[in-house]
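Here the complex is missing a single protein chain, while all its other protein chains stay put.
Letters A, B and C name the chains as they come in the text, with residue numbers starting at 1 for each one.
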Amino acid sequence: MSSTASIATNFIAPSQRGSVIRFVTSYTLPLLVAAVFAVAATSTPDFATFANIRAILINTSIVGIIAVAMTAITISGNFFSLGIASSTVLAGIVFLAVSGLTGSALAGLGAAVVLSVALGILQGLIVGAGLNPVITTLAVGSVTYGLVAITTKGAVVTAGSVDVAWLATWNLLEIPLPVYIFVLFTAVAWFLTEHTLIGRNTHLLGANRATARNSGISPQATTIWAFIAFGVGLGVAGALNASQLHQMQANDLAGLTMDVIAAVLVGGAAVSGGEGSPTRSALGALLIVALGNIMLLHGLDNGWRVFLVGGIVVVLVVALHVLRKVSTR
Amino acid sequence: MNATREFFPKYALQIVVLVLVVGIMATVSPSFRGEAALFSSLERLIPLGVIAAGLAVTMIAGEFDLSVASMAAFAGAIAVQLGGLGLIASILIATVVGVLLGSLQGWVIARLGISSLVFTVGTLILLRGATWLATGGVPVTLTDYKLSDALTVRIWVFTPLSLTTIAVLAVLGIFLSRTRWGREVSSIGGARQEAVASGVKLRSRLVLAFAISGGCGALAGALSSFRGGSATPDGLANMLLLALAAVLIGGVSLSGGRGDMVNVAFGIAITAVLAAGMSSIGVKAFVTELFTGVLLLVVILLEFVIARVVAHKAVVRRRQPHLAVT
Amino acid sequence: STGSSAAPGAPAASQGKGTGTTDGGGALLKVFMPSTSNVYLAAASQSIKDEAKALNYTVNIVENNWDQTEQDQQVQEWLATGERAAAVLMWPAGAAAATNSIRLLSAQAPVIQFNNLVTPEASKYVTAYAGVSDTGIGKEAGANALAAVKKLKAEGVKFHGPDGKPNVVEIRFTAGYAAGDDREKAFAEATPGAFNMLAVEPTPTVDAQGGFKAASQVIPRFLGQGIDIVYAHSNDVANGVVQALEQNGLKPGKDVILITGTSSGDMSNLRGGKIWSATLQSPVIEGALVVRTAAQYIATGQVQSGDVTIESSAAKPELKVEAPHAATYMMNPQVTAENNASFDIWGLSFDKLMGK
Partner (left out) sequence: MTGSTPLRLKASGIFKSYGAVNALSDVHFELRAGEVMALLGENGAGKSTIVKVISGLVSPDKGSIEIDGTPANISSVSLSQAAGIAVVQQEFSTVGTMTVAQNLVLGQQGAPWWWSPRKLNDNAVAILERVGLAGLNPSTPVEELSVAEMQLLEIARVLARDAKVIIFDEPTAALSDAEIVRVLDAVKRLASEGRSVVYVTHRLGEVFEIADRVTVFRNGKSEAPLEVKELDVETIVAKMIGRELGHLYPGKSSAVGEIVLETRELRIPELRSETNLTLRRGEILGLTGQLGSGTAELMEALAGVGEIVSGEVLVDGQTLNTRGRQNGISAGVAYCSADRKKDGIFARVPIRRNLSSPWLHRLSAAGFVSARQEVDETNRFAVHFAIDVKRMNSNVGTLSGGNQQKVALGKWLGINPRVLLVEEPTRGVDIGARADIYAQLRRLSDSGVGVIVSSSDTNEILGLSDTIATYFRGQQTSIRPADEWTESALVREVMHREDANHV
């Protein structure tokens, strides 16, 4: 074989249609979010006010941080966690308790993150050994909830006289810290998934577990890293949530698990793994909150809001699925 | 016959766990013994047992119907509001609605080839919203509470509710293992390609599986709402995880293909005894949740270990080339 | 006086001879209530146990996870055991949906309902009610709001509504939650025409999280019109509202008056003056009250018609052998930053009253 160049022309160009659709798949969500905001701004009174947009961002930030963090688990091919609510509550309570003891909200934040990461590592070890992630996180979630409820006896936990609120209230340009943390967290998550060894391996593991193993990527270690990332997100989100209200109790955040899963799915992550992006999950969370806000401004009652959000989730996941199918054909 | 020999290894873990749970409960709680214990455990079957049975059918078929608890709440709201038509008629109508909505879900999932896990996360929210709309956001009640009395009549340790559950489990068990369509539904779980190559019509069996889960969810919701005489827009929300736990404790594989209705029945029994026993001791609700979580962890860990051993044995066996050939 | 819900009359069948003593003699009080993973319920549950012990009753408490279906199931199970109880103390998980269970229980033992007012449908099955009056709380909150407006007007504060009426946003309990309906209605009735009501927004959950979620989206909407008063159905919910107000640049206690119902949850916002006033709702008193009402009924076999609201006495009243009223309501005095430290009801400080 003297000329390799001639063989290179054997290469099959992906069809034009394929690339158009790929473009659409990756930009569907940003475009959709932009469209929703544009339409709402013109048609919904009070939507396009600074205060309302800020409210949307604040309400997105906690769910968004967790959705971004959970994207690591989903991308790595380990579905999602069913124990989000109780782990976040645990993080929040640890944050308050440690802040109260040490007098420093930063110490509390550190403790919350460390504990969440430890819980993440534990689950990563179990899941990495080959046990099903859905059952594992469900079971660990139940146990965590039970332990938190027993330990706190159902009481509202606070940080006492220690000021923890600044974490949630400190603001720049009238936008409070959690929103910046959310944006920063998303950016860091994006950078880590795209530009680090672990991020890349997480993607590859989810894309094809067997190939990953044959390529020397350890499923165990990678899974543990994904759960560590998840733990960091839970820790931060739990602490922010607790500082926002300076309090936390065992029963809090009941609907959080479903909100996060919905955000990740609307963000277009493939449940089978290998596909998904932290930025799109963040947009997914934003879209859901924004739609809820618009419906609220239009005076729709709770039933209609739940119903329409459900309908939108169904339509979006179906649309993303169809697009993905067409583009890989 | 060697039927017993086959029965035990397959269900051994669940039997051991069940015996342990019963033993511990009876020891810890003096009031949890004999007929009363049996009765209260059996009463737990509605709605848990029927919802779990529906969920199990889709899981055995290699899919997930996460919307099953929302379906129960929705059907409960319908049944209670149709209470004027009489007990049987309103429950039947609600169940038929569940079957139809389930079939529709199954059809969309089969048609698009979308992951049912993803799709039913959406319909879980959608049906919950539908329940809010159907109830107008407030609890709805039967106009005549006496209607529910027929469901609480006690026949030894049974009530029409527990008997219905047992009947549903039995019918589904027989359906899945003995009838053609039922076996085809089971076959698409673990070995979908092989089943299709054998001539199984994938789409129609998927529709069937989701029709069953929709119907089960609806039946459970209608029955339990009738028993309580009311339905609430946010009711039965924690049933999904409990039913999932029951099915998983029963040993049905999350990846499909493993487990049958006997497994599921054991899983339901274990969960029901645990819940009824805990409640009779007066244990707090969150302690029950803690124990369910621990039990779930223990069972999957044990199953993981057992599966490893079995797989190893199977490899060893397969390496012995010619077994039955005479 | 709180005539919003039908005063329950005791079922004729149970009108009879009592034991003649408030000593329980070890008899069983069966309690059905939602999960004590919430601090209010935990405190109420503890108070029930303490009071029962003092009166020589045995208690057995069955908790559900805020799920009427589950509670129905537990009722069925208990009925099936055939166990005898001197009375059943019932906190329905969902009052409007619990009628059937109450009906079935009433055939077995007198039912003393607490925390959720008796619905008209259930009234013929409930022997007596004891505990919080959501109507009373709504009324007290209304009175507190009017008092606050009066005081501020005197200080020369101008309100934003038409004709100088204060603009009010109400953050109410979850849609469909009966306690929320009563608090909303009673507040409106106590403040006829005094306020310009901008919105009544239900929370997704009845805690600070829920309060924040609802308020953070509603408040921006009315920033332009100016919000003078926020009425939140509980102090816990109001804690979330405080955060939402601050995030929108409003100073609770200065720019906005925050009037709240139940004095539940973390009290630091109240003590710090961000919350104008709350309304005492003591789980300790509620728990004791329901046991006492049961004991009185068991002792006399009688119920007096009509209702009564007990006084905020410094000493715990002696329990007399006399028929309880069809409804006995707890006191709901105002709680403010100034007065909370000096509370002394039944010999209990504010914290003690709240079960801490």
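The rule we apply is simple: contacts are C-beta pairs under 8 Å (C-beta built on N, C-alpha and C of every residue); 3 or more make two chains touch, one makes a residue touch a chain.
Fair warning: this is a prediction, and the values are worked out from it, not measured in the lab.
Remark: the absent chain touches shown chains A, B in the intact complex. Among the residues A:V33, A:I53, A:I217 or A:L300, only A:I217 touches the chain that is left out of the figure.
Across B:V157, B:V196, B:V262 or B:V287, the residue that sits in touch with the chain not pictured is B:V196. By the touch rule set out above, chain A reaches the unshown chain at residues 1, 4-5, 7-14, 18, 195-198, 200-201, 203-204, 207-208, 210-218, 274-275, 328.
For chain B, the residues touching the chain absent from view are 2, 6, 178-181, 183-184, 186-187, 189-191, 193-201, 257-258, 314-315, 317-326.
Simple rule for what comes next: only the chains that are shown with their structure count from here on.
Rounded to whole angstrom units, the spacing between the C-alpha centres of chain B and chain C is 38. Between chain A and chain B, the centres computed from C-alpha atoms are 30 Å apart. Across the assembly, chain B contributes residues 135, 137, 233, 284, 286, 289 that each touch 2 or more other chains. Residue positions 149, 250, 301-302 of chain A each touch two or more of the other chains. Across the complex, chain C meets chain B through its residues 35-37, 60-65, 67-69, 72-74, 76-77, 80-83, 94, 96-101, 103-104, 121, 175-176. By the touch criterion given at the top, residues 108, 112-115, 117-119, 121-133, 135-137, 233, 241, 244-245, 248, 254-255, 284, 286-287, 289-294, 296-297, 300-301, 304 of chain B touch chain A in their complex. Those residues of chain B that touch chain C in the shared complex are 31, 36, 39-40, 43-44, 46-47, 135, 137-139, 141-142, 145, 148, 152, 154, 159, 224-225, 227-238, 276, 279-280, 282, 284-286, 289.
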